[in-house]
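Only one protein chain is missing from this complex, and each of the others stays in its spot.
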Amino acid sequence: MLLPRIIRGLTFVILVVPLVCGLVGTALPAFGYLPTLGGDHLTLHFFADLFARPGIGRSILLTFATAFMTTALSFLVVIVFVAGWAGTHAFARLQHLVSPLLALPHAAAAFGLAFLIAPSGFLLRLVSPWLTGFDRPPGWLIVHDPLGLAMVTGLVVKEVPFLLLVTFAALPQLRLEQTRRLAASFGYGRIAGFSYLLAPPLYGQIRLAVYAVLAYASSVVDVSAILGPTLPATLPVRLLQWMNDPDLALRFVASAGALVQLVLTLSALALWWAAECGVGRLARFVCAGGARFRRDAWLRSLSLGLVTLSAFFIFAGMAILALWSVAGLWQFPNALPNELTMRNWARHLPQITTPLITTVYVALISTTLAVLLTLGCLEREVVWGRRAGHMVLTLIYLPLIVPQISFIFGLQVLTIITGTEASLVALVLVHLIFVLPYVFLSLSDPWRAYDRRYELIAAALGVPRWRVLMRVRLPMLLRAILTAAAVGFAVSVGQYLPTVLIGAGRLTTITTEAVALASGGDGRVIGIYAFLQALLPFLGFAIASLAPALLFRHRGALRV
Amino acid sequence: MTSAKGLVLSSIDIALAHRPLIALEAMVAPGTVLTIMGPSGSGKSTLLAYVGGFLDPVFTATGAVTIDGLDLTALPAEERHAGILFQDPLLFPHLSVASNVAFAIPSSVRQRAERRAIAEAVLKDVGLDGFGGRDPATLSGGQKARVALMRVLVARPRLLLLDEPFSKLDMALRDQTRRLVFERARVAGLPVVLVTHDIADAQAAGGQIIEVGMNA
Partner (left out) sequence: MRSISTVITSGVTLALIAAVSARAQTPDPSDWPAVVSQAKGETVYWNAWGGSDNVNDFIAWTGRQLQKRYGFKVVEVKVADTAEAVAKVVADKAAGKNTDGSVDLIWINGENFVAMKKQNLFFTPGWATKLPNWKYVDTRNPTVTTDFNEPTDGLESPWGNAKLVFFYDSARTKKADLPNNAEQLLAWAKAHPGRFSYPAPPAFMGTTFLKQVLYELMDDKSKFYKPVDKMSFKQYVAPLFSYLDQIKPYLWHEGRDYPKDYPAMKQMLADGSLGIIFAFNPSEASSAIEAGKLPKTVRSFTFSGGTLGNTHFVAIPYNAAAKAAALVLANFLISPEAQFHKQNPEYWGDPTVLSMQKLPGEWQKKFAALKLGVATLPPSELGPIIREPDASWTDAIEAAWKKRYGVAH
């Protein structure tokens, strides 16, 4: 009983203390206070300065709109797809595809997409010049388009697998088959039946993941920089530019912007929440009308098509990145490189070893810690009842809701003060801040939805608590635990901002190296790093999906 | 402290947020069945949770549970040895049928082979010879119910708690399973507390019947 309590306290310290310090460290300069840079009195001047910047309104609007569009699209695609296909063979097969899709870090996926759809990209090369007549790339503005559609696409193809994965983890707790048959017996269409009867409890389970998608999409830096509008860029991208500007006065403006970013993200969440209520009411209204929506075949096909398309973008993007990594000269409109060479790899591999080791090391430790802490917190819930830790557990989601950029600068100052800058310990801890919520998010729903009577029976058989945990609950939740660990691992591998700031450039990972090298815009270098970036989490997910499948290959009830 | 044989529930009082839920006083002799009857939400399952030692902390409860003179009230669930059967058989889906049974065998039986042999023998006892290696998901409803029962009994419980264990079975199977459970409990000399809203269950049990939640 003592252990879970310590774990809960520790979780609290790990998540909340850095967050609060970081926010304070950001808020003070936002209001003009940072004595080292000559800011010694409080002022609103920097907010005025921020809002006077050219195109700032458009940046904010863009950020808000793209985030909302990303979330709404991703959610709709996922929910309609699950409604239309859950329980089918196509669905079961897709489940094995989701993990590799999710494994790919956002930056790599974005690069892959860019190399596919750009005017000089692979898709147009395929049909040029024989079909299009182009011998040079046409002047179409596809990537970096002013409306941010390329960026939304890039985000959606990554968020769909994330939401699918969370949904898969939650589905076994629903009485999918029975409910579907019941709905069908009343004459409801597949999608309608699911939406009326299963979507509400399902949404209850994946709601926080949806919020996380929204918060992420509203504060993402890397994808936005790679695919998003440039003139002006989205708010988070501009904030990072100001943070890094040698004109130190811009630090204050950036800090003010970081607070605006916080408000922006929270407003997006509030609007989503309002929309949630509205849609719920509408659904109940429609449901009460008894509409059956029997002819939903077109919608089912559409959802399957969209999911397939997003998978295609990722896999094809990866293939193109791999191709670029071994490309010599590769001129438009050639569909394949003029020459293939291992020279790029030979050149980069020796420099990659150290970052690679750091990446794996940090990801493994932070993920292991996150899983243990999560199990500890959840176990405490089991022992003491759900409400005992509810407040604290809400706090766990803070790092997903508060935009990274809003507290990361202050955090860096904290590590410098404590002398832990560029230390593995600090890096692991800062990764833990972001890994833990994702692990928790992935694991808590299946954990809570677990049928407790299994444990009651086991306890009643006279089996000690820890043995019940080890022999009954953990094995039954093995898939969920491994999935959560793989998510955590992928999150750690993909961390850019925290790694750059806390690693201070001394501890580098594949991702920080990729982004630094990508600043040159060379497809070959991007190909190599994005490929490696994808490989690591992919391995994690492969284990998470193969291990339970192998272990439980003779157990029908555990096949999802 | 009474030294009577059997299960004694003395001055049991369970409340939820200061609202009294259930209060009773009862004695269940070894091999007999106490039936608690009442509609859904009357708190009858809560009583089982209290006796079994897994009451949700949102409830407040007082009163003593003793068995053969041993006070269980302060003991955690795993030390009470109060076997329980729910509506669903709840076989552990990750374990084979035999492993499900073996899981329940007390740790005093150390030898793996011996545990295995006990499990197989117990299965044979209820007509499931050769089912040991099977995946529980492949069993019929009646077969699952029998495995669940034997899993409880092989743990050598002090008493048996039944939470509407027959309600999901079809008519023919229900009667058959009911007889099996009560007979085995009688043979093992276990006091049984049965919670149900089916009068047929109560009649088959043949013991004392307490109705709860009628005047709530």
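Which chain is which? They are A and B, in the order written, and residues in each are numbered from 1.
In this section, a residue touches a chain if its C-beta (ideal position, glycine included) is under 8 Å from a C-beta of that chain, and two chains touch if they have at least 3 such contacts.
What you see is a predicted model; the values in this text were computed from it and never measured.
A.B. asks: Need the list of shown chains touched by the one chain that isn't shown.
C.D. replies: Even though it is not drawn, that chain still touches A.
A.B. asks: Determine which one of A:Asp296, A:Glu379 or A:Glu421 touches the chain that has been left out.
C.D. replies: Candidates A:Asp296, A:Glu379 or A:Glu421; residue touching the omitted chain: A:Glu421.
A.B. asks: Which candidate, A:Pro161, A:Pro232, A:Gly376 or A:Gly462, sits in contact with the chain we can't see?
C.D. replies: Spelled out, the listed residue whose C-beta touches the missing chain is A:Pro232.
A.B. asks: For a quick check of understanding: of A:Leu123, A:Leu266 or A:Ala516, which residue touches the chain that isn't displayed?
C.D. replies: Within the whole complex, the residue contacting the unshown chain is A:Ala516.
A.B. asks: Out of A:Thr71, A:Ser120 or A:Gln205, which touches the unshown chain?
C.D. replies: Of the listed residues, the one touching the omitted chain is A:Ser120.
A.B. asks: Touching residues of chain A against the unshown chain: what are they?
C.D. replies: These residues of chain A touch the chain that is not shown: 9-10, 13, 34, 36-37, 54-55, 58, 119-120, 135-137, 139, 141, 143-144, 146, 230-232, 243-248, 251, 328-332, 339, 341, 343, 347-348, 350-351, 409, 412-413, 416-422, 504-506, 508, 512-513, 515-517, 519-525.
Throughout what follows, only the chains that are shown with their structure count from here on.
A.B. asks: Mind listing the chain A positions that touch chain B in their complex?
C.D. replies: 384-385, 387-388, 451, 453-454, 456-465, 468, 471-472, 475-476, 478, 552, 554-558
A.B. asks: Show which residues of chain B lie in contact with chain A when the two form their complex.
C.D. replies: Those in contact with chain A are residues 52-54, 56-58, 76-84, 86, 88, 90, 92-94, 96, 103-104, 106, 135-138, 151-152, 155, 157, 161.
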